[in-house]
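Here it is, the structure, as structure tokens.
A single protein chain has been omitted; all remaining protein chains appear in their positions.
Right after this comes subunit A.
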Amino acid sequence: MTAVAAPPEAAAPTEPPVHKPSVRKRLVPYWLLLPGILWLLVFFVLPMVYQASTSVQTGSLEEGFKVTWHFQTYWDALTEYVPQFLRSLLYAGTATVLCLLLGYPLAYLIAFKAGRWRNLLLVLVIAPFFTSFLIRTLAWKTILADGGPVVAVLGKVGFLDVTSWLGVTEGDRVLATPLAVVCGLTYNFLPFMILPLYTSLERIDTRLHEAAGDLYARPATVFRKVTFPLSMPGVVSGTLLTFIPASGDYVNAELLGSADTRMIGNVIQSQYLRILDYPTAAALSFILMAIVLIMVTIYIRRAGTEDLV
């Protein structure tokens, strides 16, 4: 967790100016911090405490819930919803890899090859954001509709045979299958991958490419040895910005999936808002948070970059 919270400005070149130690002046930063930090403490940290307390309560909606330190809820919740947890990680992981594979060429294109089209392409990447993401996700229902042109073409070229052999589609349907959910997740989080990738690619000095070429590196080698390593900060923050929200998402699974594609987000949502089993829901969301934080920490250590955001 310390790695996640690594202060990005630690390496900043400019030291804050040293202020003369008059009491009034020394209090200035605290006054500036106070309202915002208080807000986060009351509406971000305190809720976590309440959720922790909720997760060890027992009781029912009619009789009320009481804290009984019933940690069994965690174990029960985890064992009961193993498939949904695994599915969430699998779908989010697949969507993240797909985002990287799809997003990298576009980020590369905008950074190095777009010339005077660069701004237009950037606007086109960001523009979809302005239409509510729920409306755009619903549009995938039309695009992937049974018997629609997209599904027909995918069936003709044998793509659906491969995917149903893999077990991610059924027959000639795409909607209500894992493929549709992953497709929606990939679509929804793609800009969060492209923008950090673009930012770190754009910073690369193109003379490095020329130098590598002068030293007889072939284009593929230039990419592998120069471009890709230099874009690692973008890759790391892009994958995090994709994986973290995707792992807790329930919108895509609800709108594009079926009962067999429910992710852990769907379970938490229905436990909290429909079944009203608050302790289980609270325990589930803590388990999700723990899994994500552990995975992210390991990933950042492995990727060896703490220079995020």
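As a working rule, contacts are C-beta pairs under 8 Å (C-beta built on N, C-alpha and C of every residue); 3 or more make two chains touch, one makes a residue touch a chain; residues count from 1.
Here is the rule we use: contacts and distances are computed from a predicted model.
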| item | value |
| --- | --- |
| Per UniProt record, name of the chain withheld from view ["Substrate-binding protein", "NADH-quinone oxidoreductase subunit A", "ABC transporter permease" or "Cobalt transport protein CbiM"] | "ABC transporter permease" |
| Omitted-chain contact residue, chosen from A:77, A:95 or A:288 | A:288 |
| Option touching the unshown chain, where A:83, A:128 or A:229 are the choices | A:128 |
| Residues of subunit A (touch criterion as defined above) contacting the omitted chain | 1, 4-5, 7, 9, 12, 14, 16-19, 28-30, 32-33, 35-37, 39-41, 43-48, 50-51, 53-54, 102-103, 105-106, 108-110, 113, 119, 121, 123-143, 145, 187, 190-191, 194, 240, 244-245, 247-251, 255, 265, 268-269, 272-273, 278, 281-282, 285-286, 288-289, 292-293, 296, 309 |
